[in-house]
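Below is a structure I'd like to ask you about.
One chain of protein is taken out of this complex; the other chains stay put.
Note that the chains take the letters A and B in the order they are written out, and that residue 1 is the start of every chain.
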Amino acid sequence: MWNFPLVPPTASEEGAAISILYWVITALAVIFGSIVLFGAIYLAVRYRADNNAVDRSNAVDTDMRMELAWTIVPLVLALVMFAWAAKLYADIYAPREGYYEVFVIGKQWMWHCQHPNGVRENNMLTLPAGRLVKVTLISQDVIHAFSIPAFRVKRDAVPGRYNAMYFTPTKPGEYHLFCTEYCGTKHSEMIGKVIVLPEEEFQAWLEKGGRGLATATTSMDGNAAAGGGTLTLAQQGEQTFKALGCNACHLNPNSAVKVPDITKTWGSDIPLADGRTVKGDEAYIRESILNPGAKIHKGYQNLMPPYQGQVSEEQLVQLIAYIKSLADSRTGGN
Amino acid sequence: MSVQEIEKTATLEHTGDGHHHGDGILGEQFETLEQQNNAYLIGMWAFIVQEVLFFGAIFTSYAIYRYKYVLEFTLAHHELNVWFGSLNTFVLLLSSYTMARAVRAAMQNRHKKQAIYLFLTFLLAGEFMLNKYFEYGAKFEHHLFPGGDYSAHEVVKHAKEKGELRIVEENGREFYELGKTRDGQFIAFKRVTPEEFEQRTRLFFGFYFIMTGLHGLHVLVGMIVIAILIGRAWIDHLKNKPIADYMPVEMTGLYWHLVDIVWIFLFPLLYLIGR
Partner (left out) sequence: MATATYTGTEKPNYLNWKTSVASWLFTYDHKRLGILYLISISIFFFIGALAAMFIRLELTTPKGDLLTSDVYNKMFTTHGVIMIFLFLIPSIPAVFGNFLLPLMIGARDVAFPRLNLLSWYFFITGGILVLIALFRGGIDTGWTFYTPYSSSFAKGEVSLAIVGIFLAGFSSIFTGINFLVTIHKMRAPGMTWFRLPLFVWAMYATSLLQVLGTPVVAITLLLVAVERTFRIGIFDPNLGGDPILFQHLFWFYSHPAVYIMILPAMGVISEVVSAFSKRRVFGYHFVAFSSLAIAIIGFLVWGHHMFSTGQSIYAGIVFSFLTWLVAVPSAIKIFNWMATIWKGRVHWDTPMLYALGFMGLFVIGGLTGLHLAAMATNVHLTDTYFVVAHFHYVMVGGAIMGYLAALHFWWPKMTGRMYPEGWGKLAAMLVFVGFNLTFFPQFILGYMGMPRRYHSYPEEWAVLNVLSTAGSSVLGFGYLLPVIYLTWSLKYGKVVTERNPWGARGLEWELVDPVPDPHNFERTPIVTRPAYDYAHPEEPTGFIPKPRPVVVGDMDG
């Protein structure tokens, strides 16, 4: 019973850096806290009313040097800590390259994780050690938050838009996964496990179609997924693409309508009709499927019908993976 | 402070003379009438600043959504009656003028004049509310109140007539194209589903009713206060009271000018932008 932890495991590179920062701030806090706590008690004891042995002469009530000292020292320390923390945050959360991407959809009250090769997990996320991972998050209903304390990362899953988080798991093992944004009745039960495997084991796991509560053939809603258990996310996306009729206009040489070349969409700079340029990222693709008129490609007319209400978050994730794969295959990479 | 200043500001025993405490004008807690008047003024201004933040927060939210859904909001706002809006603007401005005259009359202790100007202000405010009644009535009739029976039908109809909306069908589904007609040619800026269009125009009317409704509530409260002031002014007139406390009128005047200024912002933001 007395063998209980007082610190979380540190299982990611980012987490290690955050840990250091945390303990430095804690050390500063202990130092200043002790100065105040023990200093105040010491002063209150030393200058007790019935202690006449102390020198109370020259008891000034203002001293500019002291004021400056205890203003400037905390200020300087504050600025240094601020800068360190801000830089570390930017390094971790600004868009990064060379990642293994997982899509996570949160909904009351479970997490649904989708690997690029089609493997799905519910309330579990299996990851390789030693590689940068990107988790793209969205919610289907209320705001949730995806938290992995061992990695020291967390991000809100907001309905209506993607949020991304990046981390590099280092140690194989099993770690807690929590929802940390109150989301209703079963908020406390929206928990799970992150399982980190050494690279080779992870590859083997992927090839075997993964394991876990959900088999690779069922989608989050229990509906049959587009395709079987051996389809990658991109392949599922291709099937969804056809099922929804996207191929009537896109990737169709006989299309009656002039449409943008979606093999070029992913990762490129898209010029818009109103003069702006936007990045062809997940958010752009998702929006352009749901509400194409929001950002019209320059040189094209606003003809694509909106799919808002017609396509689930899961299908969107598949379609995005598919469109990404078109760009990759075009460049021959990945 | 000099001795003279201290003597001027310090009081005699508070039951002594030299005070207006007996007249009922000076509150027990105050030393001089000047202090009381200044206190009321600062208090009123603090209240007004707070009101600005109250309306400011919702104006900001409106601005954010207007930017996000500019086309839908523009089409929806065509349903607002600029004629009524302009009339209301004029009425309120005029009522601010009559209110200012009333304040002046109160300061001069000319109670009959004060009562008359207050009454004119009341009438104008009533006119404003009457216009509101008609405006809102028309909205309800056209199902534009964002309640259970909201329908974007009127918006769609008028937008089509103006060549700013076109209905298209694709794959058995209906879509609205929002844009404008130039030289007989329809240029589409955006395409939305009917549900989206309804949601967003409904949001516009939500803001319309909340903003004008809150404003109207403030007008109503103002009218009640003005009615009380009319009564008191008239009684003061009948009693031939030489000196009465003008501060309530002045404070109400400040409040009324705030109500007017909020409308001055509301009117262009809701009725005019985009025309």
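What we mean here is this: contacts are C-beta pairs under 8 Å (C-beta built on N, C-alpha and C of every residue); 3 or more make two chains touch, one makes a residue touch a chain.
Everything numeric in this text was worked out from a predicted model, so none of it was measured.
Partners of the chain left out, restricted to shown chains and counted across the full complex, are A, B. Where chain A meets the omitted chain, the residues involved are 1-2, 4-8, 15, 17-18, 21-22, 25-26, 28-29, 32-33, 36-37, 39-41, 43-45, 47-49, 54-56, 58-59, 61-63, 66-67, 70-71, 74-75, 78-79, 81-82, 84-86, 88-90, 92-94, 108, 141-143, 145, 147, 149-150, 152-156, 158-161, 163, 176, 178-189.
Those residues of chain B that touch the chain absent from the view are 1-3, 5-7, 9-14, 16, 27-31, 35, 38-39, 42-43, 46-47, 49-51, 53-58, 61, 64-65, 68-69, 146-147, 196, 199-200, 202-203, 206, 210.
Convention: only the chains that are shown with their structure count from here on.
Separating the CA-averaged centres of chain A and chain B is a span of 45 Å. Interface residues of chain B, counted against chain A in their complex, comprise 170-171, 173, 175, 177, 188-193, 195-196. Listing the residues of chain A that touch chain B in their complex gives 245, 291-294, 296, 301-306, 308-309.
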